[in-house]
Every structure is written in structure tokens, then in C-alpha cells.
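With one protein chain removed, the remaining protein chains of the complex are shown where they sit.
Here the chain labels run A, B and C in written order, and each chain numbers its own residues starting at 1.
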Amino acid sequence: MISQQHHQLGPADPAGPPILQVRGLRKVFKIRSEGSRRTENLVAVDGVSFDLPPSGSLGIVGESGSGKTTVARIIAGLEQPSAGTVLVGGSPLARRRRRRRRRVQMVFQDPYSSLDPRQTILAGLDEVLRLHTKSGKSGRRARALELLHQVGLDERHENLRPRSLSGGQRQRVAIARALACGPEVLILDEAVSALDVSVQGQVLNLLAELRTQIQVAYLFVSHDLAVVQQVTDDTIVMHRGRVVEAGPTDAILTSPADDYTRRLLAAVPRPGWKPSRRADGG
Amino acid sequence: MRSVLRIIGTAAGTLLAASLVIYGALALAPGDPATELAGPRATPRLIAQIRHQYGLDRPLPVRYWSWLTGAVHGNFGISLQFRESVSALLAPRLPVTLELVAYASVIIFVFGLGLGLLPSLSARLNVLVTVTAGVGIAVPTFVAALVLVEVFALKLGWFPAVGTGTGFAGQVEHLTLPAFALAFSWAAYVAQISRASVREQQGREHVTTARGRGLPSPLVFRRHVLRNAAMPIVTVSGLTVAGLIAGSIVVETAFGIGGLGSLLVQSVSAKDNNVVLAISMILVVAFVLATTLSDLAHLALDPRIRASARS
Amino acid sequence: MSAPLLELDRLAVRLPVHGELSTVIHDASFEIAAGEALGLVGESGSGKSMTARAIMRLLPPRAEISGSVSYLGQSVPGFSRSALRDFRATQIAMIYQDPRAHINPVRTNGDFLLEAMLAQGVRPAAARERAVGLLAQVGIADGGRRLRQYPHQMSGGQLQRIMIAAALVTSPRLLLADEPTTALDVTTQAEVMAILGDLRVERGLALLFITHDLDLAAAVTDRMAVMYAGMIVEIGSSQTIHQDALHPYTVGLLRSRPKIGSRARIWVIPGRPVSAFEAGPGCVFAARCPYATGRCRTERPGLREVERQLVACHRAEELKGSVSFSAEAAISD
Partner (left out) sequence: MSLASVNLVTVEPASGRRRTRLDPALAGIGAVLVLLVLAAVLAPLIAPYSPDQGNILIANAPPSPAHLLGTDAVGRDIVSRLIYGARLSLLGPALIIALATTAGVTLAISAVWIGGWYDVVVSRVLDLLFAIPGLLVAIIAVAVLGTGLIAPVLALSLAYTPYIARVLRSVALRERRLAYIESVQLAGFSGWAICLRHLLPNVMPLIRAQATLAFGAALVDLAAISYLGLGVQPPTPEWGIMVSDGQASLLNGYPLESISAGFLIVVVVVLVNLLGDRFAIRAEEAG
């Protein structure tokens, strides 16, 4: 069973030990199903293991209910795993909030809720910088502007509130905020899925370019195979809580080994595409 | 089925907790009922004797338990001010309060719901209903009582200003002004809620779907607007009945009606705690009954709650 | 080609936005022949959903429309109340992006499927039989049981199938599908599209397929119209548009979606999509177009025929085949 083993991904060892090591991750939710007295166990994540090298980029692909978002939330520390370990830089997630959290940051899907509506862009960045750096007020502002430039915004945006920004601009600010903590791992959970096509392209190119400039590893969670290809080196495909296939992104997209991956690829619309019916029940 | 049991269980728990709190609070109140009972010239011996006789020397939990077991059997002890059994005191008054509340409920149902649904017949009535309901809600029961007395009893002389009346017709005549005073702000509240929920449902996507399928408008209104708007209205009705019972205290005092409410006020002033306790508990039972019934009705109306109560 | 089933001629819609009427659709013209599938493609705010609502006469109160919508030669805005009800009940049906919001949550699936038939006087037993049959056609085998269940007991994919079945119970001739698969997973989307395709062929059903996904529209429609800021900027055969789009916006949109199997940097259209009332007096796309000239900013181009397609661009001929956008990541919307 492929999902139970640990997937060696990426080049053998160019950049030292993996920054993120996930081993045997399992998450069980207790739910009470309809018409039944007992609580049932819903296994959302089952035996997920992978490594992410420093400055690497790993995609997690799957449909809704595949467990991909739960994996991301466990790694970020927003959920506790039922079993398994997450090592960041070789050590388990620290109990101390502040130390643990700055190492792993996350950008969420919905651009309309990812920023505090009452905070200006600069205040949001400044708050994070004040917690994590020792710089004074002017130093922090300089750093905040640097971050804004990095994500394609500038001084004109610093005093705006989120409601004056478009969806794409908000996701850029969310990325800047995450980077302000100086993370080693940046989790992007469907971070471009809610954007219009023309804006999605802008943010994808930004993410690809940021990787060449700063030392940060991406964990890119998405349902969209074409999008994953733009920003990742390696990919794992998840289905019903398990990893069904893992390997270099290009290889998975061009010659998928697993049946489910093939089905996923076949379902992507393209000219001449004939959608097929499978008695799966939806 | 399990959700029904859960709702009933919650209601029973609420009642028990409420009785404990009210009993405890009154027991801890300053003042000694035995001294009061014995009268001003009582000797310490007599007081001690009375204390023993009524079990006041026993520890609080024991007293609570014996009160509770008595209460379930309709025995609420002796009234200090009337020197008679509380149950006997309450027996003739309970129906009066019930009639008043029932009368007011009918008024609320007819006028409140009627007013609230008017705007769905003609959008032009929307402002009228909003303003009427908005002002109506702000009129306290005792102000409504006085205005009704001033206009309909004193100026027009259509109804008597005070008293209970005899015979069914006499009772209805005497209870009309009190019932309208009691119903006034609650009818306005129900009108406002039903107007708002009908309006909200009319803007829902599923109503657009129904209209887009070419269904006749009365059918869309009945099956998709009114049916869904009924759920918040039912919830509010439960609160309304609870509020009516509380309001009856004020109305009975204002009109000098001999019901439970006026007796409660009188007993609080007279520090007649057994009566206060008994009436409070009867009122709490009524509130819990009203909210429980509306919870059950809600359950029957909304399949999603039936499902989520299970999960 | 026979007379069109549906014809829109210079349809314009104005809606109250923040208290004042604002244009959301400018002069939209297209036609759909019987049995034809037309894609209506655009990003958010392009007015594609409003176009469908205008056809159904389901616009919000106080909306103003001008131009004409005609169905089999009759004016839809001119329909009397009863004619409109008849039109909606027997000729046209609509399915929506979010079936969970568009189906009454407190009524059973059976109520939803049957009510349209019962309102037309179909006997309950016959209506039930027909509903179960249709459920089977959309891939729900245990129809009898499903009829007794409530919408919240269904998955999103199942509910969209029920929506499709409910739209077809009265055998309409035209189906308006407003992003019916956007909320679904790709494998479920494939299945729902397959079902829709089969039913369409079987019944000779015409389809207006609204989507933001150009690739999907190209795959499942005969012709498509690309909308931007309330205007149709290009319309023609789906295949031709997908391969040789003429309007710079269409070209940019096609190339800003990454293609599986290619890691090449995608192109980026600068700025963000705008609504009709935010666009300037000239070409609605001028503010984002790298080829915009002074004329583009002042004079609004109308649809005109260029190489078998209709395109609303002053420079369509000279730019043909040479449109490209930068892949600059720093460009912010």
C-alpha cells in the first residue's frame, strides 16, 4: 500500500535535511451520523508521510473530502493530529506559541476574510513585525514597505483597509503578512482558487517569482492540477485521506501511475474533451 | 424522537434549576417567616415552636426537598398574610390569569399576524405596518392599560375600567381592555417579526427558483415563503406567550383583576414568601412550557434541525 | 439555419447599485437556435448571470431593461403574467451554481421535483413515476427513496443532479445553466457535464451555458460569447475562438490559465475585471489592454464581423495572431 510508506521526494540531498518531515499523520473526526445513536469515526487523514526540502515546493492535490486541507491545518498547528508527527527543521512543533508559529505560516482561500477588516495594511504588517523583530518604528515601516514591494504593492496601499482592495490585492497582502513572520514553510491553502482567472495568473506568477528571491518552502494545497504545476517541484495526490501517488509534479501530470490520478486528469476540461460518466454516485 | 426527548429533558432540567435558585434565594432572604407568623407579641418559645412546626429548623436541602415533593402534589404550604393554604388561595385565581392570557393570545394571533402579513398583499402597506409596529412595540403594558381606560372606559364608556365581572359575557367584557393592553406591544412585535421574515424569505434564492419554474404566485407564497417564514414566527410566539404571562402581572395590577399576578405583587410587598415562591414557580412552568412547545413546533417545521439535533 | 429559438437584440440592463441605476449589461445581442449550445463566458461582474436573469425575467425589482428578448419571435418582456408563467413552466428552465441555496431546504426532494408537474395538473402517481425515471437518467438510481429525503441529506453533486432533473420534468426547449458545475469537484463536474450532454442530445434541448471557464465552455458548447464588463466582446464558433481568438481580452484570458503539461510562465492581464458601470466611455477593456489607442479610449467599438467571428475591437484585423501580454509578476490588479 503506497500510502503507508514514506515518500522520498525531491533531489537526494542538495540543501541539507528536510525542513518539514511529516510521518504517519492520521486524523479522526468523531461525527454522529444520521439515524444512528453512536458516534462514528470519520478518518479524514490516514497515514500521510512526506518530506519537504528547504526552499522546496510541494503540492498536495485532491478533491473535497480528500483530507488535503486537514493535513495543512495540522502542519500549521491549527488542528491536533490523532497520530503521527510533524517535524519542522528536525524538531517537533514547539509548545511555545510564538517560537513554533513563526516557522510555519499559512495563506487561506477566501480573500474576503483573510484580513482584519478594521486594520490598515500597514498596521496589520506592523503588528506582526513588532511581535517578531526588535526593530523600531521606522525600521518596521521600512520592512513593511519592502514586503509590500515584494508582493507587487506599494506605499499607496499602506493606509488602505481591506475593503478598498480587490481580491487579488488582498491575497497579496495576506502573503506579505505571512512572510513578515519570516517563516521557513509557507502553506498556501487554495490561495488562488477564489480569484478570477485573470487575477489568478498574476498571483501565480508572483508566487513563482517570490521563490527565486527568498528562502521559503511552499506547501501548495489545491484541487487544480494545472495551477499546482506552476509553483511546485513535487506533488502528492490525496484521495479519501490517503496518499495515492507521489513524485515529481511533471511526471505525475504527464504519466500518472495511479488510477485515481488518471481519472482526475481525464476530468480536466480541454478542447475536444468528452466528459465521461462513471457510476460513482457523486 | 430522540430530539423530542432531548427538548423535554432540557425543559425538566430548566425547571429543576429554576426552582432551586428561586427557593434558595427566598430562603436566604433577610427576615424570619416564623417571627412574622407568630405575630408581634410572640414569645421566643412560641417562635421556636412555630419554627419546628413548619420545619424551619431543618437544614436547607431537606426543606427544599420536602417543599419540592409537596409542590409536585400541589401543596405549596401556608400563606403568611391570609393564614390559609396557598393552593386554596391560588385555585380561584389561576383560571382568571389563564383566561386573560388566552384572550390576549387570540388578539395577538389575529392582529399581530394579520398586520405582519399585510405588506405581502400590497407593498405600499409596508411603511404603514413598519411604523405602526415600531411605535406599538415601545408602548409598555401599563401605559397601554391607562390609555385604553382613558379612551374606552372613561371617554367612550364602552367597557368597564376595573374588575373581573361575572358570567362568561361579563368576564369577556371585563377582560377586553386588559387583554388588549396586554396584547398591545406583543402584537406589534409579532407583526414586525412576521413582516421581516416574510420579506426575508421573498428574497431567498429558492423562491427565485420557484418563480422561475412558472409556479402560480399564490402557490409560491404559500409553499415557499410562508412555510419557511413560519419558523421564526413560531419561535417568537413561544417568547410572546412567556412575555404575556409576565405582562399579566402588570395588567392585573393596573385593572385590579384578582389573578395570580396581582397576588404576586401583593405578596412580595407583604413578604409572603410561600405565595411568592408558588406563583413564581407556576409562572416559570408556564414559560418553560411555552418555549418547549415552540421548540417542538420548530422541530416539526424544520427538517434540518431534526438532523442536526442528532449530529 | 432555421429561425432562432431565442434572440437577444441590443439588450441593456440597468440595476440599482447603491441607490442609483447603473448599467450592468450593454447592448448584448446573440441568438440560440433550437438544440444549440451557446457558451456565455466571463469573469465576475461581466454580466453573464444577469443576462440569463433578464431572459427569464427574474431581475431584481426596479431593474430597467431596453432592447429586445424574443422567444420564437415573441417578445419576452411583453408577455402578460399568464403568458410569462406559461413560458417559464413549459418552454424554459434554469439551473444554478448553488443548488443548496436554490432548493427550498424545508421541503423534500419529492416536493421539489413534483411541484411543477402537479401545478400543471399531472396526476401524482404519474408525476412520481416521471420523476423517478428522470432521476435514473441523471444517475440517481434509488429515486423512490430520494424523493422522501430532504436536500440537506444530499451531497452537492447529487443535489445538482436533482436540480437538473427538476428542470427537465416539464420538457423545456431551452435550458439556462448558470455556472452549474463551479462549486463541484472536477470529477463530479465531468459527470454532471456528461449527463447534461446526453440529455441535451436526447431531447434536442438548447442550452445557454454560463461559465468563467473558457476551456470548459470550448469543450461543451457549439458557439460561445465572451463577455467583459457587461459587453459581449467576441462571439463565434467555440473551436475557432479557442484556437484563434481575435479580441485581446479573449486571447489574454485563454493564456492566463496554466495548461497541464506546460510550465511556461503564464501571461498576465494587468488590473482586475470591472463591472459595466466602472468602465470608461470607450472600449470596456481599454484600461487593461496593452494595445489600446486613443480611439479605443473614447469610441466604444461594436460587434462586427471579422473572419467568420464577431468581435468588438477597433484593431482586430491588424492585431490578429500577434496579441501577447507580459508575464510580469509584479503587476498588481
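The rule we apply is simple: a residue touches a chain if its C-beta (ideal position, glycine included) is under 8 Å from a C-beta of that chain, and two chains touch if they have at least 3 such contacts.
Values in this document were obtained by computation on a predicted structure and should not be read as measured data.
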item	value
Given B:Gly74, B:Gly134 or B:Pro216, the one touching the chain that is not displayed	B:Gly134
Contact residue for the chain not shown (choose from B:Val4, B:Leu94, B:Leu113 or B:Ala161)	B:Ala161
Touching the absent chain when the full complex is considered, from A:Leu165, A:Val197, A:Leu219 or A:Leu253	A:Leu165
Candidate in contact with the missing chain, chosen from B:Ala71, B:Leu175 or B:Ala242	B:Ala242
Subunit A residues touching the omitted chain (full complex)	76-78, 97-102, 104-110, 113-119, 127-128, 131-132, 149-150, 152-154, 156-157, 160, 163-166, 174, 177-178, 180-181, 209, 213
Residues of subunit B (touch criterion as defined above) contacting the omitted chain	10, 14, 17-18, 22, 25-26, 28-30, 134-135, 137-143, 146-147, 149-150, 154, 161, 242-243, 245-247, 249-250, 253-254, 264-265, 267-269, 271, 273, 276, 280, 283-284, 287-288, 291
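By definition in this document, only the chains that are shown with their structure count from here on.
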item	value
Subunit B and subunit C: spacing of chain centres that average the CA atoms, whole Å	54
Approximate Å spacing (C-alpha centroids) for the pair subunit A, subunit C	32
Geometric centre distance via CA averages, subunit B-subunit A, whole Å	55
Overlap residues in subunit C, where contacts from two or more other chains coincide	153
In subunit B, residues with contacts to at least two other chains	307
Subunit C-facing residues of subunit B, complex	204-206, 208-216, 219, 223-224, 227-228, 231, 301-304, 307
Contact footprint of subunit A on subunit C as seen in their complex	43-44, 139, 153, 155, 157-158, 161, 185-195, 197-198, 212-216, 218-220, 239, 242-243, 252-253, 256-263, 265-270, 272-273, 327-333
Subunit C - residues contacting subunit B, complex	56, 58, 84-90, 93-94, 96, 98, 101-108, 111, 115-116, 119, 150, 152-153, 166, 170
